[in-house]
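Sharing a structure, written as structure tokens. Questions coming.
A single protein chain has been removed from this complex, and every other one stays in its place.
Note that the chains are named A, B and C in the order they appear, and that numbering of residues resets to 1 at the start of each chain.
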Amino acid sequence: MIINHPLLGPRDAAEFVYLGDESLIERPDPNAPDAADRFYEYGYLRDNPAGEHKELWYHEQGDRSWLVVTRNTITHQITHVELARDVARAKGRDR
Amino acid sequence: MAEFSLKADAFLGGFHKDYGTVVVTEVTDRAIASFALPLGGEAQAEKTIKSVLKLDLPSVGTAAQSEDGATTLLRLGKDQLFCLMDKQPDGHGAHRALSEKLAGTVFTTDQSDVWVSLTIRGPDSLRALERICPIDLHPGSFEVGALARTVMEHLGTVIIRNSDDEYTLMSASSSAKSFLHAIETSIENVL
Amino acid sequence: MRYSGFKVFLEGLTGNRGWKPAWRDPEPKSDYDVIIIGGGGHGLSTAYYLSKVYGVRNVAVLEKGWLGSGNIGRNTTIIRSNYMLPGNEPFYEFSLKLWEGLEQDFNYNAMISQRSILNLFHSDPQRDAFVRRANAMMLAGADAELADEAQLRRELPFLDFDNARFPIKGGLFQRRGGTVRHDAVAWGYARGADAEGVDIIQNCEVTGFQIENGICKGVQTTKGAINAKKIAVCVAGSSGRVMAMAGMRLPIESHVLQAFVSEGLKPVLPGVITFGAGHFYVSQSDKGGLVFGGDIDAYNSYAQRGNLPVVEDVAEGGMAIMPMIGRARLLRSWGGIMDMSMDGSPFIDKTHIGGLYFNGGWCYGGFKATPASGYCYAHLLAKDEPHPVATEMRLDRFKRGHLIDEKGQGNQPNLH
Partner (left out) sequence: MSQSFRISGGLIDRSSPMHFTFNGKRMEGYAGDTLASALLANGQKLVGRSFKYHRPRGILSAGPEEPNALVQLRTGAAQEPNTRATVAELFDGLSATSQNHRGSLEFDLMAITDLAAPFLSAGFYYKTFMWPKAFWEKLYEPMIRASAGLGTLSMKEDPDTYDKGFLHCDLLIIGAGPSGLIAALTAARSGARVILADEDFRLGGRLNSETFALDDMEGGIWAEQVAAELQSLSNVRIMTRTTVYGAYDHGVFGALERVTDHLKSSGGKPRQILWRIYSKRSLLCAGATERPIAFSNNDRPGIMLAGAVRSYVNRFGVAPGKNVTVFTNNDDGWRTASDLIAKGVTVRALIDVRDGVSPPDLYGTEVITGGRIIDTAGRKALSSITLKNGRKITTDCLAVSGGWNPTVHLTCHQRGKPVWNEDILAFVPSGVLPEGMRVAGAANGVFGLSSALQGASEVTAGILTDLGMSSKAAALPVAEDEAQSGIAFWHVKESKKRAWVDLQNDVTVKDIKLSYQEGFRSVEHLKRYSTLGMATDQGKTSNIAGLAILAECSGKTISETGTTIFRPPYTPVPIGALAGRARGKDFRPYRLTPSHRWAEANGATFVETGNWMRAQWFARAGEKGWRDSVDREVEMTRASVGICDVTTLGKIDIQGKDAAEFLNHVYTNAFLKLPVGKVRYGLMLREDGIAYDDGTTARLGENHFVMTTTTANAVLVFRRLEFARQCLWPNLDVHLISTTDGWAQFAVAGPNARNLLAKVVDAPFDLSNEAFPFMACAEVSVCGGTPARLFRISFSGELAYEIAVPAKYGNSMMDVLMKAGAEFNAVPYGTEALGVMRIEKGHAAGNELNGQTTALNLGLGGFVSSKKDCIGKTLSQRPELNLPDAIRLVGFKPVNSSDALLAGSHFITKGDAATMENDQGWMSSVAYSPTLGHSIGLGFIKRGHERMGEVVRVVNPARGVEVEAEIVSPHFYDPEGGLQRG
């Protein structure tokens, strides 16, 4: 597979390490009253779609950036690649 | 005068070998400092780097070199650069001096001994590198000054094109011997 | 029709004209006691035991494609019970015991071949972990045997003992482990279940669940709506897709596992051998092909195919322990979709929806579990309580904090 890195251009997926669903960015609020349930869902339940999947890849043998890759799990076609840090900020994650 | 003194050893003992159409040389006097651009302080950092090194920040995936060729900035990532300083056998000292000049506008780390550096040059360099380097090194895709951080024979590697037929390769110093072995095997296999 | 050597002889004399279809090809009825979704190994074995052992015969197995078209037909055919944790080991040992009597039980030669499985170890910490495992196996009544390097040199002289990057220090044998002709397992169970009256309906895809007030009463299919008292999902690899139709998210990701076979070779390998310092395991089939595999392709996928880096990694592992296979050629590769669960262990459980049951999450260990998975699922379906060897395989275990994590990799499915 080839991942078209937003800064570096196309790179062999062998340079990357896969993590999983993009939702792993959305770590729940530990102080919420239902934090235990939210963390269980965050940690364990997945949409696991057959089709478009937004997922996290880490460019370990490259610039060490985490990416959010939009990839079809049936065809493996990749339609979009973003820096995960930008995605995280857009989702309102801060510090 | 201290009772004991320490001796610096080049990771590959100052390796140099001429294979005819390829020459491999270990670079033993290069200091390497990494720069991290502070969050929110990127503009200031860029300004300071420019005034200290007389170099613009290269874009990600490319290198910039000072006029005298002694200093090269590698933009490895959005907020990370390597500054290569030639003819600086005391890497730590060079790093400290530079770090003081940058005066807190950039977070720096001495990387001199993290890496082993080799240059590979000659008309058959490309053919040899083809055996281990996944990056497209065709001059149209990887111009002089281009750089890439990738993996070769299971080892993380930074590759820089210095000229038409000369490249610098940097890989982890602890696996320097295996790295050299990979390069030598490639050369022997194509010659 | 009972199969036997005598029958084969008789038929041979008369031009093999008397053989009957191994199973019927029925149209679905409108109502069943139990519908099993998925005509793979686990679904068919569930139907077999449900009808034969638990006497529930008004059963349909609905299969989207041809029976046995899932992972039962695309695996590396290994059976073993070399697990460690109490939530797993008794179950897999139960499964191995079922394998041991299976062919006579369902009157089909699945070529169960207990030629042993050997896990090599290459370091002291790895040895310690294998000793822990061997002891757990023996405490659970399974067989285990530790071998040192000298013994391995005698038994397997072709392994690379002298030039290895990660020297072989010893290994853990399970002599009762081995291989089975995988397709034959599906066919044997299908034939057995069919003989008990189970309707196996091929080319019948489930397109929806009929759920009313939290109770599942039936399914919609490409062959129309079918009602049942109990709906048993058994579609490992597609669990996410199917359960999504019931509105459930699962602690499962789908990943592709590639497997490989070489050209046919005269026998060289006595049993199954696994590499401990890389991803490689291999056996040799009765036809002579080296059947081997390694790590999963790390990304989520429903495509039954993989990519080159894993192929190369597997071949590297093979050459690392047995460089004699360098000139053997890889003939064919294929990919199966694995239900990779969050702790590497499976589920056989009711769901929160009445009448809807779930069996899945087998990671890449589902083949060896086929008999016990079917047996325990049948038990759950018939009695509404878990079989004693499958009490831990619950969907709520992550919420409770009861993990069955053999590898200690945590909630990242692609690491199990």
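What to note about this one:
Convention: contacts are C-beta pairs under 8 Å (C-beta built on N, C-alpha and C of every residue); 3 or more make two chains touch, one makes a residue touch a chain.
Because the structure is predicted, anything quoted here is derived from the model rather than measured.
Displayed chains that the missing chain touches over the full complex: A, B, C (touch as defined at the top).
Touch with the chain that is not drawn comes from one residue among B:S112, B:S125 or B:T168, which is B:S112. Although one chain is not drawn, its touching partners on chain C can still be listed: residues 3-5, 7-9, 11-13, 15-16, 19-23, 25, 65-66, 68-69, 73, 86, 89-90, 103-104, 107-115, 122-125, 127-141, 144-146, 158, 160, 163-167, 181, 183-184, 187-188, 202, 262-268, 277-278, 284-289, 303-305, 307-308, 311-312, 314-316, 318-320, 323-334, 397, 399-403, 405, 407-411. Seen across the whole complex, the unshown chain contacts chain A at 1-2, 12, 17, 19, 24-25, 27-28, 30-31, 35-36, 39-40, 42-43, 56, 58, 60, 64-66, 75-78, 83-85, 87-89, 93-95. Counting the whole complex, the residues of chain B in touch with the unshown chain are 1-11, 34, 36, 38-41, 79-80, 91-93, 96, 107, 109-115, 130-136, 138, 140-141, 153-155, 172-175, 177-179, 181-182, 185-186, 189.
One rule holds for everything that comes next: only the chains that are shown with their structure count from here on.
Centres computed as Cα averages put chain A at a distance of 30 Å from chain C.
Contact of a single residue of chain A with at least two other chains is seen at positions 14. Annotation for chain C: no residues touch 2 or more other chains.
Chain C meets chain A in the complex at residues 238, 240-241, 244, 249-254, 298-303, 307, 309, 342, 398-399, 411-414. Residue ranges on chain A touching chain C, taken from their complex, read 1, 13-14, 17-21, 37, 40-41, 43-50, 53, 55, 71, 73-76. Across the interface of their complex, chain B is touched by residues 7-9, 11-12, 14-15, 60-65, 83 of chain A.
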